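Here the complex is missing one protein chain, while the rest keep their positions.
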Amino acid sequence: MSRFFMNERETLVEQALEGFAESHSGLVDVHPDPLFVTRRTPTTGKVALLSGGGSGHEPLHTGFVGQGMLDAAVPGDVFTSPTALQVRAAIQAVDSGEGTVMVVKNYTGDVLNFSIAAELLADTHRVEQVLVDDDLATEREDDGGPGRRGTAAVVAVEKICGAAAEAGVPIAQVRDLGRRVVARSATLGVSFEACTNPETGRRSFELEPGEMEFGVGIHGERGIQTRVIGKADDLVESLVSRLVEAVGLRRSDSVLAIVNGLGATHGLELAVAARQTRRVLDGQGIDITRSLVGPYVTSLDMKGLSITLTALTDDLVKFWDAPVRTPALVW
Amino acid sequence: MSRFFMNERETLVEQALEGFAESHSGLVDVHPDPLFVTRRTPTTGKVALLSGGGSGHEPLHTGFVGQGMLDAAVPGDVFTSPTALQVRAAIQAVDSGEGTVMVVKNYTGDVLNFSIAAELLADTHRVEQVLVDDDLATEREDDGGPGRRGTAAVVAVEKICGAAAEAGVPIAQVRDLGRRVVARSATLGVSFEACTNPETGRRSFELEPGEMEFGVGIHGERGIQTRVIGKADDLVESLVSRLVEAVGLRRSDSVLAIVNGLGATHGLELAVAARQTRRVLDGQGIDITRSLVGPYVTSLDMKGLSITLTALTDDLVKFWDAPVRTPALVW
Amino acid sequence: MTKVVDMTDKGNGTNGAELTGAGAKMWLLAFVDRVVAGADELTELDREAGDGDFGWNISSALKRGREGLEGIDEAHPAQAFQTVADAFLASGGTSGPLFGLWFGRLGAGPTAPWGVPELGAAFGTATEAVRRLGKAEVGHKTMVDAMVPATEVLTDATARTWREAVSEAARAARAGAESTGGMVAHRGRASYLGERAKDVLDPGAVAVAWFFESAEGV
Partner (left out) sequence: MTKVVDMTDKGNGTNGAELTGAGAKMWLLAFVDRVVAGADELTELDREAGDGDFGWNISSALKRGREGLEGIDEAHPAQAFQTVADAFLASGGTSGPLFGLWFGRLGAGPTAPWGVPELGAAFGTATEAVRRLGKAEVGHKTMVDAMVPATEVLTDATARTWREAVSEAARAARAGAESTGGMVAHRGRASYLGERAKDVLDPGAVAVAWFFESAEGV
């Protein structure tokens, strides 16, 4: 049995945003119609950084609105892209003349709606897009299918572009920096138990005892394979090895590792995964220069985790380390 | 089906602590034998603040070690109090001569082991204890049974005592401050799905669809009643009303509200609960002066939440607002 | 093709050769009912081969569309289609903008009752726009697999009445939707699952079949 705690499905996202905004009233404002979230204290004279997408991935993106990260987040309904009209209104609200960089996770719906919004504003606003497509599981030798999904690398993109924008870096460079982070990142996810559909109360899939889904995204969908669950260390090793290869990491390279909980994964479990991530990389002479461990890009209450590696350079480290003050990330 | 991600049950806590410490190596150190966690940079010339208890409640307590909060945390095995020898070693490590205040959640095992530790050190160390017993569900008109359980109010105690200790407040006052916070706090918890026992992989109890447990603690045990799940707003209202009464809050009082996820509860769900908590209190003219919303005191991967109210005074607000720099709480 | 024909049509499109505003409205309201009643089916398909929100997305959009439809004055089909398009455009997701575009192009059709040739032309433009925006071809396992064969029937129709033509289109759309069972998806979330979602019908294509089938009772 499983169940989503709410009043009614219709008002879920709206009420959650109200509650969220009240709990962080010093940091963010919610604009109700069309719906989007901005910093409480707008920062002008800098490139505006905006992201968004379906809800159900909290703290992404609304939890990353604030100084040093996003200027606005545009939440859709659960697992549903926001509309172009929402995105347009958010851009209009935060663009203070230096242009807007939109961080878009690569899903057909998001790409459509964010692109339409940018087109609607083509005459009056400069809008650039960073498309995040880090999920290795969806890599295919294909004819222009939807391509890799955008998952937890989006946190690195938002943090680094956010710091750059805050530092006054101009729009083209903020965009290129974001694209560079994407190009240097890869993610793989696994799930031990599916998430609860808030409408039906049912899990998005069922697993037999001892089975897991390998290569899941962040929308409750099955992965690319059902596998037997082994030891944590073996699974983490197989994930990390593929990421190292995909990112093209070599001995003495330096990485950011994001060990991300998909919703119902406990801190003890994530810590065990983080431990082995470090050991596997150590074994290959790769240095975890920075890491982030926790539920940052969730898939409702899915039990599972993803690991993201981003190859670092000195300037990326500098932007990662720059101060940030948002509901979900503070340093 | 449910399952706990780890290598083997024997090494779970130890490996998780290794991973945790590596991910926060700037902030904390793990001492392996006997096991306890301290700040990376010890602070001397102040009262030492220490807490601990069974694991499985992360980020409690290890995530609250750092500047402005705990000097040490002593983790036991999952849901099992640490031993007196662990606690003794931790006190010896952090007491710099100003004495140690132990924050102990009220469970027989914790009380026994922390008390024995203090007794073992009676000749050489001044050790004071703040017993946290905030859980209304376990209130009983009884003959000295174990009394109310200690749950999420412990976060308020640790934050406020931590700030006081950091500010140089002497031991008796830090202790009394902690006791004052406890006396002004009450908590109630509910669960929509039990947690996974890491040893057996089984849930700690089973619910029929549409049922929930009312009055749960943080150890996977059933609550005091099985109830039908209604609307979120109705449930929150019934929790908050009882808390208001228990704390003795009146119109124009000021509170800290902690809306705490028990492990697998999603940010959207907690935000909906936080929203209604505020509305119910608003309706009674009580001001949520401060709030904390998130999974701070978990019960492994239990799906559920607890609400804690602490009546505030100006000095408590001041200590709550003081800077804190720990793995789980930063401001 | 004049208002006069419309008048002989009793104003509700139930007798004439041409689709009137009232007829389009009835058709769309029947579609709303069909989708609302079958939302769980669509959600289940999207659960198996997507993210489980399609039934919710499309029925929320169409419920909003119904409110809009109830307020319009039934002057011509374009207005009815545009009303539904607006509801989809306020919906987000993948299906929101794509159906929004599809109905939006229909909404840009002639502002008078439509004969079979107008129907064919309007659906031709609409389906072409979805293919372009979605970069989807027949065989990619999307709504396009139902839209394209239905549109071809309408374009090539020799039928005299709109009802006959749409009824033939409905059969083609249904066959197109059924053909997505057994396809490996190349677009949309089902493509992430490759062979694993092969046997599942595409919910978008099923919805398109329901749309054409909803003209039946009008």
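Letters A, B and C name the chains as they come in the text, with residue numbers starting at 1 for each one.
Methods note: a contact is a pair of C-beta atoms (placed from the backbone, for glycine too) under 8 Å apart; a residue touches a chain by one contact, two chains touch by 3 or more.
Here the structure is a predicted model, which is why all the values come from computation and not from measurement.
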item	value
Chains on display which the left-out chain touches in the complete complex	B
Hidden-chain contact residue, picked from the options B:Asn113, B:Ser191 or B:Thr298	B:Asn113
Of B:Gly19, B:Gly162, B:Gly220 or B:Pro295, the residue in touch with the unshown chain	B:Gly220
Among B:Ser23, B:Thr38, B:Thr62 or B:Thr83, the residue in touch with the chain that has been omitted	B:Thr83
Touch with the omitted chain, as defined above, among B:Thr62, B:Thr100, B:Asn197 or B:Ser291	B:Asn197
Touch with the omitted chain, as defined above, among B:Pro32, B:Gly97, B:Gly145 or B:Gly210	B:Gly145
Missing-chain contacts mapped onto chain B	9-10, 54, 76-86, 107-109, 112-113, 116, 137-138, 140, 142-146, 149, 197, 199-200, 202, 204-205, 217, 219-222, 224
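Criterion: only the chains that are shown with their structure count from here on.
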item	value
Shortest path length from chain B to chain C (each step joins two touching chains)	2
Geometric centre: closest chain by C-alpha means	A
Interchain centroid distance [CA atoms averaged], chain A/chain C, Å	34
Chain A, residues touching no fewer than two other chains	78
Sites on chain C at which at least two other chains make contact	none
